[in-house]
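Here's a structure for you.
Missing here is one protein chain; the remaining ones are kept as they sit in the complex.
Order of writing sets the chain letters: A, B and C. Residues in each chain are counted from 1.
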Amino acid sequence: MAVLREVPVEAQVLVRGEPRPRFPLEPNTSAGDVLWLGPDEWLVLGGREAEYADAAVAVDVSAARVVLELAGDDAREVLAQGCSLDLRSGSFGPGRCAQTLVARTEAILHCAGDDAIRLLVRPSFAPYLRAWLEDAIDGVRR
Amino acid sequence: MLIPCPWCGERDELEFSYGGEAGVPYPADPAALTDGEWAAYLFVRANPKGPFRERWVHAHGCRRWFDLTRDTATHEILG
Amino acid sequence: MSEGQPDFLWRSPEPRRAYEVVIVGAGGHGLATAYYLAREHGITDVAVLEKGWLAGGNITRNTTVIRSNYLWDESAAIYEHALQLWEGLAEELDYDLLFDQRGVLNLAHTLQDVRDSRRRVYANRLSGIDAEWLEPEQVAEVCPILDVSPDVRYPVLGATYQPRGGIARHENVAWGYARAADALGVDLVQECEVTGIEVERGRAVAVRTTLGRIAAGTIGLVAAGHSTLLADLAGVRLPLQSHPLQALVSELYEQVLPCVVMSNAVHVYVSQAHKGELVMGAGIDAYNSYAQRGSFHVIERQLAAALELFPLFASASVLRTWGGIVDVSPDASPILGPTPVDGLYVNCGWGTGGFKATPASGRTFAWTLAHGEPHALAAPFSLDRFATGALVDEHGAAAVAH
Partner (left out) sequence: MRFSFAGVEYEGREGETLAAALVRNGVLGGFRSPYRDRPRGVFSDGEEEPNALVRVGDEPLARATLVELEEGLVAEPVAGKGRLEPPRRERRYDSMHAHCDVLVVGAGPAGRAAAAAGGGDVILAELGRCAPLDGVRVLERTAVVGLYDGNLAVAVERGRRLWRIRARRIVLATGAVERPTLFEDNDRPGVMLAGAFKRYGRPAGATPVSGGFTPRVQLWRQAGGRLRWDDRVGAPVPDGELRAVACAGSVTGEGLPDAPPFALPDGEEGRIFVDLERDATVADVRRAVAAGLRSVEHVKRYTTIGTGPGQGRTSGVLATRVAAELLGVHPGELGTTTARPPYLPVPFALLAGRNRGPLFDPVRVTPLHERHVELGAVFEDVGQWKRPRYYPRSGEEMDAAVLRECAAVRERVGMQDVSTLGKIDVQGPDAAELLDRLYTNLISTLPVGMCRYGVMCRADGMVFDDGVVMRLGEGRFLCTTTTGNAAAVLAWMEEWLQTEWPELRVWLASVTEQWAAVAVAGPDAREFLQPLTGVALDAASFPFMAIREGEVVGIPARVCRVSFSGELAFEVWVDGRRGHELWRALEGAGGATPYGTEAMHVLRAEKAYPIVGQDTDGTVTPQDLGMDWVVSKKKGHFVGKRSFDRPDTSRADRKQLVAVLPADPDELLPEGAQLVADPDVPPPVPMLGHVTSSYRSAALGRTFALALVRGGRGRVGETVHAPLEDRVVPAVLAEPVLYDPEGRRRDGRPA
């Protein structure tokens, strides 16, 4: 049964420009805590602006998103209620990430493990998204 | 529709915003244009029935703009 | 069930080789134009050419809302002229149009909605249009099934009300004009697609069609979503884009909705037809299209919004959805008048406002074709306003363009 919780992430930094060593180059994938967001754009979970002073651009976005985690063997089914992405494990397995819509808000999805999907969402939308997902968990349970 | 983002692949149209006709550049020297020419830039765009080169942006995804050709009579995406 | 329909509607003549006036497009506006040309200007040497079947486009795909409470003076004037014509139209055409002035509510959900709405009411009243501002409890009196409680996501903060607004039966309107025009001698030619417009020394002289060349003294293009395709044939570029506009009807229910309700903020406009179906319009799809269909999520969004306003609709079911092709202009106002090609006139760009304008559109366009210069009510809607900047910006100002 899916469980929703918030995962504390101390710092986040958005890095733009040329890719750096260990940054993922394939779209919609992650390498460790670095998420591909665009052809010249990455989000480093745990990273700090000062560490990327030599990048074209680095922006501290530590407070700009909260991280929710939906875990459990029916996590994908819960999420599929509000997300048009192909969430089958063959398409969205560990190491995949995607920016998309969940219900009526933007989110970055990150497959953190076989049965755990993280949702990075703007804090102002987080209460709404949590409520929506809790309702969806309830819906799948019935 | 499924819109092919050049970076993220096919995604549901809900993730995109539309930008109308592609290939209409901002005039190099707007001041040199007549009012009519300026109005044509501001307001007049092609509106064909059939293949149409148009702009989209993956607004809720990677935020990149791109062009594609779509048939406005059938919604088929031609590339 | 064919009660209420007349025993005879129109002939199906072969087109002649030349007409004084050729109107392209046998929708509501084209048919109305032909009728008023014949009726008010004595010009009966007229053909209306239709590529498909008569009244098969937007005239029977719209949600039949009629109102005149537009924001800008220029819009209010032409839509109010239409409403006054509507009030005598069934009698004039001797056709039951099921025109029903059950009133139109435009809901306000935010403080800015309230400002915009009251601005429109004050302007309408000065223009001589019946318009009222209603507080939420008054809204509930007009429409008891509307949820006006303050604890919903976007509470109803009030509404503008136009008692003279209402609905009519769309195909009866088109058929009424068609029958009357036919009776006055106008040739209604169906399955006759215009494939070219001949321009000689800056003047349009004929149309080429799938049924042959037809010479014309004056040509009026009245083709809604297909207007740019036709104008392109004469080298005239129009500032219009064609988009899907979807609508839907429910199954049939006993009457529950006493008026038309429109809500721009939550994207609903709904009325209940005489037969009992709820008729609802949805939003315009963002992309260009001639496919007469739109995207599913637009319908979903629409129904969610409807249930916020009308909890009673929870058990209603959608019977049919469809799409029209709306010709959207940069300022959400029509283009009505001459073009840079002599003898070639356009009447288009009505976007979502076309049905309610039908009588005034036809009448002022007929006047324009007959006199070779714009009717006073049509003059603000000239093509050259886009160059001067004198737009009549209905979406910029009121954002209530349906």
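Going forward, a residue touches a chain if its C-beta (ideal position, glycine included) is under 8 Å from a C-beta of that chain, and two chains touch if they have at least 3 such contacts.
Quick caveat: nothing in here was measured; it's all calculated off a predicted structure.
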For the unseen chain, which displayed partners does it touch in the full complex?
A, B, C
Filtering C:T33, C:S263, C:S295 or C:S329 for touch with the omitted chain leaves C:S295
May I ask you to list the residues on chain A that touch the chain which is not drawn?
14, 16-17, 40, 56-57, 59-65, 77, 80-88, 91, 103-105, 122-125, 127-129, 131-132, 135-136, 139, 142
Had the left-out chain been drawn, it would touch chain C at residues 1-2, 5-12, 53-54, 56, 60, 73, 77, 109-112, 114-123, 125-128, 133, 152-154, 171, 190, 250-254, 256, 276, 293, 295-296, 299-300, 303-308, 311-322, 385, 387-391, 393, 395-397
Per the touch rule stated above, chain B touches the missing chain via residues 1-2, 10, 12-13, 17, 19, 25-27, 29-31, 33, 35, 38-39, 41-42, 55, 57, 59, 63-65, 74-75
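We adopt the following convention: only the chains that are shown with their structure count from here on.
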Centre distance in Å when chain A and chain C are each reduced to the mean of their C-alpha atoms
46
Mind listing the chain A positions that touch chain B in their complex?
27-28, 37-39, 41, 84-85, 98-101, 106
Please give the residue numbers of chain B that touch chain A in the complex, ascending.
7-9, 11-12, 14-15, 60-64
Where on chain B is chain C touching in the complex?
1, 13-14, 17-18, 20, 35-36, 38-40, 42-45, 47-49, 52, 54, 70, 72-75
